[in-house]
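Have a look at this one before I ask anything.
Heads up, one of the protein chains got dropped from this complex, but the rest are sitting where they should.
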Amino acid sequence: MAELTMIEAIRAALSHALETDPDVILFGEDIGIDGGVFRATDGLMQRFGSARVRDTPLSETVIAGMAVGAAAMGLRPVAEIQFSGFLYPALDQLVNHASRLRNRTRGRLTCPMVLRAPYGGGIRAPEHHSESPEAMLAHIPGLRVVIPGSPARAYGLLLAAIRDPDPVVFLEPKRIYRAVSEAVETDGAALPLDRAFLVAEGEDLTLVAWGAMLAVADEAVARLAEEGISAELIDLATIKPYDRVAVRASVAKTGRCVIVHEAALTTGFGAEIAADLAEHCLTHLIAPIRRVAGYDTVMPYLRLEAQYLPDTGRILRAAREVMEFT
Amino acid sequence: MAELTMIEAIRAALSHALETDPDVILFGEDIGIDGGVFRATDGLMQRFGSARVRDTPLSETVIAGMAVGAAAMGLRPVAEIQFSGFLYPALDQLVNHASRLRNRTRGRLTCPMVLRAPYGGGIRAPEHHSESPEAMLAHIPGLRVVIPGSPARAYGLLLAAIRDPDPVVFLEPKRIYRAVSEAVETDGAALPLDRAFLVAEGEDLTLVAWGAMLAVADEAVARLAEEGISAELIDLATIKPYDRVAVRASVAKTGRCVIVHEAALTTGFGAEIAADLAEHCLTHLIAPIRRVAGYDTVMPYLRLEAQYLPDTGRILRAAREVMEFT
Amino acid sequence: MSTRAASFRIDCSACLDATGKPIGKLPDFAEDANTLAALYGAMVRTRAFDAKAIALQRTGRLGTYGSSLGQEAIGVGVASAMRVEDVLLPSFREHGAQLWRGVTLEELFLYWGGDERGNDFAGPRRDFPVCIPVGTQFPHAAGVALAMVQRKESGVVVAMGGDGATSKGDFYEALNLVGAWDLPVVFVISNNQWAISVRRREQTGAQTLAQKAIAGGLPGAQVDGNDVIAVRAATERALAHARAGEGGSLIECLTYRLGDHTTADDASRYREDEEVSAHWKEEPLVRLRNLLVARHGWDKAKEEALLREVRAEVEAAADRYLAIEPAPRRAMFDHLHATLPPDLAALAEEAAGDG
Partner (left out) sequence: MSTRAASFRIDCSACLDATGKPIGKLPDFAEDANTLAALYGAMVRTRAFDAKAIALQRTGRLGTYGSSLGQEAIGVGVASAMRVEDVLLPSFREHGAQLWRGVTLEELFLYWGGDERGNDFAGPRRDFPVCIPVGTQFPHAAGVALAMVQRKESGVVVAMGGDGATSKGDFYEALNLVGAWDLPVVFVISNNQWAISVRRREQTGAQTLAQKAIAGGLPGAQVDGNDVIAVRAATERALAHARAGEGGSLIECLTYRLGDHTTADDASRYREDEEVSAHWKEEPLVRLRNLLVARHGWDKAKEEALLREVRAEVEAAADRYLAIEPAPRRAMFDHLHATLPPDLAALAEEAAGDG
């Protein structure tokens, strides 16, 4: 079993998909000879040829729309948007076509495409390069939104996304592309979509997070343990449709919930989780549900980005408040 | 005081703005000689000339981007997107520019633009014409999202939006464009943004709604009254930033909350309201917060649209469940 | 100092004049009476469908509908040049093309009646349904073509849109990609001079719409879009070009929208009756009928028989459509995903209870 970083795991998954399914094709800006600006596709064009790993013109609308067309014909396009900040011109195709082609043709034409995009902050990138748009995407019926939280989950979930018969947006937390390595079984086994992963078991408090916030939350779990607080940490992994059952069960057990995300607070995906709990777990709640999120501001330029991103301190303060609530 | 429908009130507000502020210009598809497909601008081109009320080519991206450019120069563009389903190509400009021009230039360039779009279902329109995208827009820091609930509020809020020094998306619930008339003082007085309106006072239960759902919720209020249940009805009006204080105060009083919106459930704007209450009003809640929303499906074609849209029956069932909860 | 870097030319082709008199030699297919009669019959059928659809809408039995009155030669001419295995991506006004390709009248009524099942047509299974968000079909066309190339199919993709659609970024991005990758896509622009109330010359400063192809490095040409023979011939050339691996191209079909934009529109608000009347003189059916009469013994009896047959067919299809019950609420969930995630399954059950 190889020790892989997340970016390597993603590359391994793409490589496996290209090897095993002739219908898989990759396209996007700079994914060919350059191997992608983060090297997710490094070497793949050289290995599989430029017909299957293809550089596109600088046109996000046509990247998304072409994926819809190719998927409708039965290919399995895996398209890359270079940064999630440039995904908006693709949104029309996601909302008005990808997510509803199956529905509006009653299953005659389908859309087994994957749109990959690095997202989130923490790497001192220029403006428009660090935002987290998952909540907008999660509001599109018919679309899946998946965010891997570790190298192994990136490998298994990306394969699952590619094999899924419906469209998936796969957001990659670029801040942890290279942060850690872990042992990844690159045997082509997919992980289940629509399921949360339990990262740490606990009794007093449920933390829900995804993407790069998992590491921050994980540190909070350790720190809380030192204070004698036992926190459970859930990696949502599939944001839409998410594993409501797992989150509800955890909160039913702990009675307390803190949700962590980088995206702006208002209508961030944390809102959906909190709302679901306020409907289905109210009687179990012994403290207010807290959301530790990006402020409701524009993501600042790099000099202030560390001040914007939720950190362990903010999670700890929220967790303590929730624990002290009476 | 004239009896006006909502579409007439909108036209009156546009007309007043054009009369009183030479910087106001209108552009969009078919808003000139045709007066807009819903007649919001009927007669305005004829009255104010085609330099101030101007038909654009069929290009939503440039409509939005041009509004940004013109607003940055100090004009007050009021641009129309013909249906909210065609707003997605404008989203990149809203997220990456309109909402952050002031912020990224530290106030040097600003963006006092309004983007108007009819939205929502209920008029048996073709596919892609009936969706409700307010939650996506509400997730954009720096952007205001306003939805009028009555002719008088349409008049006052649209004037406020036009006069606001920052960008506003003004979503018009087309189903009630002509549903009712009411007396509207067309004296150019604006209504406050960022404030909710109390439509009905009550003690037992808080209903929160906006747009075309207000009428449906209003009927529910009447029916609940017959059953001896006193429901308070709040028109959110400004969705982002919304009047958290008013909603919290009402729920603190009633202890129960049902939120109604047409948009799909998951990450709809109801999620934000429920999440806020689950954090700030938990101790007041005596029943789960219910969201009566569009199902998490693609808005169906017209033959099924009435089955998709929340109706009084669904609100009543939710309200009764909440009342009966123990 | 200045040197020439590139030069371009846009031509316009036609086969018949407005009265149906051939201008020069006709293409071979147009010498065959059966072929011409089939083209004529298809245009008449399209017009009959349009008339019935409007009637149904006026009586509340169909949704908002956009007729193709006066533009029948484009859909029919284009589709008749295509092979079955080619793929069509129509805008909302190309009923003639869909009908020629085998979508049934009943299916079209069902779609325009507001029922998704109308898109599940038995006919050309890979053809796309009508595209409502203007211009968004062009990127799809690139993807369909890519799939064909990838699979070494010899099919060609035909994407159709209006003059208004040529202002959309989607259109240009697709043109550019098709040019860059030499994909087998034919862009057909039905220039009916209006995009709802916006005139062609307010839509763009370009002298022709065909020249927009130049931006993507593709050949572009104009054709008389009321001349079904010319449309078919131009499409055949473009398809052959693409099938030979020489890449995509664009055809601008010059026509005129004789009716309202849709049943929700009132064109008298923004254009003069005289303009419309003048264009009636150039409409496509009469001129082909004149040719049939002049060269192929078409007569009143044949004409009446055709009309009777077509109307009966349309009425029967409308009756079948009207007999179809709306789907149950549950149908909203049926094709949202291949299999409904547990999350949504719970909601679907709740929804059934809302009934």
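Going by the order they are written in, the chains are A, B and C; count residues from 1 in each one.
Quick note on the criterion: contacts are C-beta pairs under 8 Å (C-beta built on N, C-alpha and C of every residue); 3 or more make two chains touch, one makes a residue touch a chain.
Worth saying up front: this structure is predicted, and the values here are computed from it rather than measured.
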Per the touch definition above, residue among B:R104, B:K174 or B:R303 touching the missing chain: B:R104
Touching the absent chain when the full complex is considered, from C:I214, C:A238, C:I251 or C:L291: C:I214
Contact partner of the left-out chain, one of B:V68, B:L137, B:L171 or B:M213: B:V68
Touching residue (missing chain; options C:E202, C:D334 or C:D354): C:E202
Among B:E8, B:D92, B:E127 or B:E172, residue touching the chain not depicted: B:D92
Chain B, residues in touch with the chain not shown (by the definition above): 25, 51, 56-57, 59, 61-62, 64-75, 77, 89, 92-93, 96-97, 102-110, 141-142, 144, 164-166, 194, 241-245
Residues belonging to chain C that touch the chain removed from view: 1-15, 23-24, 166-173, 176-177, 179-180, 182, 202-208, 210-212, 214-218, 222, 247
Residues from chain A at the interface with the omitted partner, ascending: 29-30, 32-35, 37, 55, 57-61, 85-86, 89, 124-129, 265, 295-298, 300-305, 307-308, 313-314, 317
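Throughout what follows, only the chains that are shown with their structure count from here on.
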Remotest chain, chain A as reference, centres from CA atoms: C
Separation of mean Cα positions, chain C and chain B [Å, integer]: 36
Multi-partner residues of chain B (each touching 2 or more other chains): 61, 85, 89, 127-128, 296-298, 301
Where chain C touches two or more other chains at once, by residue number: 116, 133, 169-170, 336, 343-344
